[in-house]
Each structure stands twice: as C-alpha cells, then as structure tokens.
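Just one protein chain is left out here, and the rest sit where they should.
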C-alpha cells in the first residue's frame, strides 16, 4: 500500500484569537477530510477597526493522508 | 456559521498579455468555483520563439470561500 | 476620490503575551492614526531572564488608509 | 550636504489595471512628498467578484530624497 | 479552448530513496489525475532510527492541465 | 572581556498551546544553559488527530551568552 | 546530442510600460542569442520624476538553449 | 506607560565606504528622530564608473522608540 | 517528562553521491548523538575538477531528542 | 595575480536521473570552460507523461575561475 | 576516515566595527574549537545611542571540521 499525503492551504478566521482561527479551519476541514495529520501556520493577520482587532486570520497549510 | 477560505495555485496562459492570462485563469476557475474572492500573482514567465513572446504564463494563488 | 493605504512597521512589547504586544502596538498607533485597517505579524521574539520570558516582542506591519 | 533617501510602503488601488494602481499611488504620494525618485513593485493582488476583477491592488516601495 | 494548469502539493514517501518517493507520489496521483505535466521538488527530509534512514520524504509540487 | 552569544535551534512541544511549547523549550534549555537572553519563533506547527490538535510544536532560536 | 540551457539576467528599460521593457530586452538579446526559449520576470521598478514614471525597468531571467 | 518602537527604511550614501554610508544615514535621521535605538543593514550596493566605486549605498532599517 | 528536540546543521561529504554524503553525516553524528529522529536537506553542492565531480557535499539539518 | 570566480546558471537535462542531469550540464560546460571548480543545485524539476518522468531537469549554479 | 563539518551560529560584538565583531567571535570560538574552516556573515546590526553606533553586532555561521 502506497501512502501519499496532500497539502492544502486554508484561511481560518475568528473573532477571538489566532489559535481559535486555526481551530475553526481545522473543524471545518475535518468535515470533508478524514485523515488530517498536521497543520503549519504560514501567516497571521487581522482586520482592525477603531484600533481594535475584530477578525483574526490565519493562513495555514494542512496535511492529510490520501489512503486507498 | 463558520467561514473558511481555501487557496489554490493555478497557471493561466494567454497569447496576448500577462493580464489576459490572469483573466483566463479566473474565467476558467469560476466555472467550477462559486465564491472566488481574490487573486495574488506569484510568478510571471513567458515562452519565446524568434525573439518574440508567443505565450504569457502567470502562476497565481486564488482564494475562494468555502460556505456550508 | 483616490484611496491609498500606507504600511508601516512597528514593534509592540508586552509583559504578558505576544497577543498583548500586538494590542499594545495597535492601541498606541491608533492614538495618532485614524484609519488603521489591518495588521500582519512579521516576527515573534522575547527577552528571557532566568529561563523565563519577561518581555514579549512582535514586529508587525500595520496598514492604514490615507484619505483626503 | 548629506543626501539620504527614505523608503516607504504603499498600497495603490485601481478599477482598471495594476499599472493604473501604481500611478494612483504615485499621484497621491506626490501631493505630500516632493522628491520621489523611484518605485518598486512588491506584490500584485486583486479582489474578485463573479469571476471578474473589480479592484487591482499593488504593494509598492517608494523612495524619496530627504534634503535639508 | 482555454487551457489552465492547476498546481497541488503532495508528500511522497519511500523506504528506498528520495527519487523513489517522487515516483510513488506520481504513481499515486496519476490514478486520479489524467494530465500531469510536471513536478518540482520542494523539500527533502527523512525519518531516522538508530542512525539509519527508514523513510524518505519529498514535498513536491505537481502540475496538471485542466481541460474542458 | 569578550562577549559572544551562541544561537541554537530547538523544537518545543506542548499539549496545551504554542506559547506553552515555547515555555517548555525554555525551561528545558535553562537546565543546562545559564545565560539565555532571548528566543525567536521560527515555525509553528501542530499534529492533529480526529480534527483536533493534540501536540503543538514550535521551532525556535534561542540565544545565550558565552562568558569566560 | 546533449542539450543544455543557459540562464542569464538582464535589465530591460522602456519609457512606455513594463511589458515594453521586457520586449526591449528580448529584442536586444535576440540579436546575439539564437535560441531564446523563455523569460521570467524578477523585479519591476521605475524611475520617477515630478510624480510620474519616466523609465520602466524590469529585471528578468532569460533562458536559451546551448546547442552544439 | 506603553512603549512602542517604529521601524523605517532609509538609504544612506557615501563616497568613502559602506560603514560611512550607515553613519551618514544615522546622522541625518537623528536630526529629526530623538530615540533611535538600532540599525539593521539590508542591502549593500554601489555605483561604479571606470571600474571604481564612486558612491556606496546602504539600505538599512532603523528603529526608534515612540514615547508619549 | 518534558521532551525537547534540538536541531543542528552539518555538512556531509562523499566521493560517491549526495545520498551517500547524507548517510556519512548521519553515521558520524550517530556516534555521539543517541536519539536522532530526522534530517532535512538544505543545500546540495559539489566540488569539480576537470569537468567531473570529485566531492559531493550536503548541508543538512539533523533533529535529535533531548531526553532527561 | 588576482583571482576572480564567475558564477553562471545552467539547466541540465537527462532521461535517467537528476544526478545525470547535473553531470550532463557539467560535461557540456567543461567543453568551453577550463576551470570549473564547483556546482550548486538550485531547483529540481521533471517533465511527466502518463504518470512517468521522461525528462529530469536541474537548475544549477556553476563556478569557474577566471585566470589571467 | 569520514570527515563531517558542523555549522553553528554565533553573534559577535564590537565597539569598533562589524569586521572587528567577526574577529571577536572567531577569536572566542577558536578557544574551544580546533578546526574552524570558515565563516559566513548572516546579519549586520548595531545598537545606537545619541545618533552614534556604540555596539556593532554580527550574526554569523561558523563551520568547523569534526575529526575523529
């Protein structure tokens, strides 16, 4: 059996924190992908209004096994 | 409702210009992806013959919302 | 009306956490800049003494609209 | 006389093209900066709706002489 | 007819060599993708036990034509 | 007296958070290194199972003075 | 017969546009190089006076076959 | 009291050496900025005529505290 | 028990191939390091004489667990 | 006697392997360059058909002494 | 006999110049390392007070042979 992993890039968002944005992306991705094995954070940004962050954003790479 | 964006990499081509290559990639991608929100140009190259460009190529990242 | 954004680099510090350092930089910057729209984290470092972090530092890019 | 140049980062936008976005940023910046000598394009992105670009964006570095 | 290429990132593994890991990823990917045109190696790593490599891993980008 | 600093790369892990992974690495390193002065985060990754992070990992650079 | 390609870096200039600067570099290079096969844009800059671009510059890599 | 540092990019020039170009930039900047704390060299270039350097140029980042 | 990994950079050499250079570095390192878990190739170079490679060199990162 | 080295970029190709592509580039270059001293691999790619690699390509930097 | 080189990162400081900072790091390192073969400068920074540099700092990589 050959094992190959695929890596995709997602953007997770959250009103709370960057860690929550990562978890949101993971939760959403795991609805359709069964074998997620890891994430790597690429870029942390945020949208700001009136000097306050109202949306945390994380670009992340997500790896999942492709099993057949 | 959780919003997550996915980012994919495409290569658009054109006989006319790099901007046209971007538009071709967008037009093609929008046939199957509903919620494209943005593009980022990564790499501009071209194939040349007899000292003239005959094919413009653009590597681009394309973001689209994954809504459920 | 032409809209242009300007991007500057700041270093925020905090005794508590990197997220707090980001908020400090934002709070300070918003005293003199009206239309801050976003931040991007560049580099997370910390000063250490006796094996403990006593100062969290974040290099960040901050974007604000220049409206006239 | 000592000559020093300063380099700042701007984001220009346009509904027409990336080159127009550069020119918009330049035109806006030259209202307050007298001695702009050059620009360097950093990043070309665009916002998309219905498969069409409606806003071209360019991150650029702009150099100007600081003369005293 | 518009031609667009898509680029995805995979991780191939092998007990034999990095070149074999590339071939495994290609063989696996070509089961579901018809028009693979090229690969680019991104990152070569290996898992080690007792001073010996027991798993070669290659992160690679794979391009394939999207024809319609 | 000549002061030189040495910089080493560590990977800290935690079941709780990336910040805790940094602290774990620092606590461990400070058992054998006396004069740690700072850390720089390089890369944030995590291992995932069933759509949940079970191990946070941080690659970090750690600086310490070499005094003689 | 062995085929090897050589890659050189050029700077093209134009009073009109960056695309024209690429074409100028290509036209000039093709006077002495027979088998140019492609170009890759590296860096787009411009010289500015009075808030207007008067010289577009492109650093580009140019590939040509070395045939014997 | 919140302390934030700002980082700007300058280009210093000198007819003598790159180190002199750094000092020139610092001397010029310190006329208007009170709390400069550090510099980082980014890029060393030079203009050449007849095989001799006649102008040394340094792109540098300069950090200064913003105190209120 | 806290687990931390340390990452060091080595240069392996071989008269045979780059893969052999990696194995040499691993074999040498495993004489003094017990818990090597992985390698990452950074840079492949070679010394050449008379148009032939006589020494293959690999810069690699090597990770090992620090257990206490 | 002043010694200067020049560095050029080549693309070697092979139907067999990436190492063979390096050797082909070296063999070809050494026909016209006398004092090649080293190579550095930059980028490994391959052209693929039917899920099989039919052309290995290596971008490499090649250093040679310029002696006078 | 297998030869492996190890590469470490140091920070040298000096009140005089960046070149002196490199020499200080080398002098200090050579007290404990016998077979240092080369250095590579990574990053040149300086601490500033009153518009004058009072401490030059160099991050450098240092290679030494590990012979057994």
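Read from first to last, the chains carry the letters A, B, C, D, E, F, G, H, I, J and K; within each, the first residue is number 1.
In the analysis below, contacts are C-beta pairs under 8 Å (C-beta built on N, C-alpha and C of every residue); 3 or more make two chains touch, one makes a residue touch a chain.
Owing to the predicted nature of the structure, the values given are computational and were not obtained by experimental measurement.
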Note that subunit G touches the chain not displayed via residues 8-13, 24-25, 27-29, 31, 59
Note that subunit J touches the chain not displayed via residues 2-8, 61, 63, 66, 68
Logged for subunit H, residues touching the omitted partner chain are 17-18, 43-53
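In this section, only the chains that are shown with their structure count from here on.
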Overlap of the subunit G and subunit I neighbour lists contains J
Separation of subunit C from subunit F in touching-chain steps, minimised, is 1
Per mean C-alpha coordinates, the chain lying farthest from subunit G is F
Between the Cα centroids of subunit F and subunit K the separation in whole angstrom comes to 22
Subunit D and subunit J have mean C-alpha positions lying a whole-number Å distance apart equal to 39
Among all residues of subunit A, those touching at least two other chains are 8, 27, 29
Listed by label, touching pairs are A-B, A-C, A-E, A-F, B-D, B-E, B-G, C-D, C-F, C-H, D-G, D-H, E-I, E-J, F-I, F-K, G-J, H-K, I-J, I-K
